[in-house]
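Note that one protein chain of the assembly has been removed; the remaining protein chains are unaltered in position.
The block that comes next holds chain A.
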Amino acid sequence: MNALKKYLGVVWILLGLYVGYDRITDSLTKISSDKLEDRVFGYVVLLVLVPIVVGGLILFGKYALDGEYTDEG
């Protein structure tokens, strides 16, 4: 179980990167929209959601890889 927890750290890092790529491209489309609500929504995703998800998942994945969440961690 501890090995699984560690190796899944790679998955969380990759997931963070993928979500970052996906949300950044989507929010950039929204930011260039004619509709005000879309633009504000795009900025909220880009400036609030993306940093939390990307930064958080990458750091969580790194901690997992380092064995911080193993029973001895």
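As a working rule, a contact is a pair of C-beta atoms (placed from the backbone, for glycine too) under 8 Å apart; a residue touches a chain by one contact, two chains touch by 3 or more; residues count from 1.
Assume contacts and distances are computed from a predicted model.
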What is the missing chain called in its UniProt entry, if the choices are "Molybdopterin-dependent oxidoreductase", "PepSY domain-containing protein", "General substrate transporter" or "Transport permease protein"? "General substrate transporter"
In the full complex, which of A:14, A:28 or A:44 touches the chain missing from this view? A:44
Across the whole complex, the chain not displayed is touched by chain A residues 1, 4-5, 8, 12, 15, 30, 36-37, 40-41, 44-45, 48-49, 52, 56-57, 59-60, 63-64, 68-69, 71
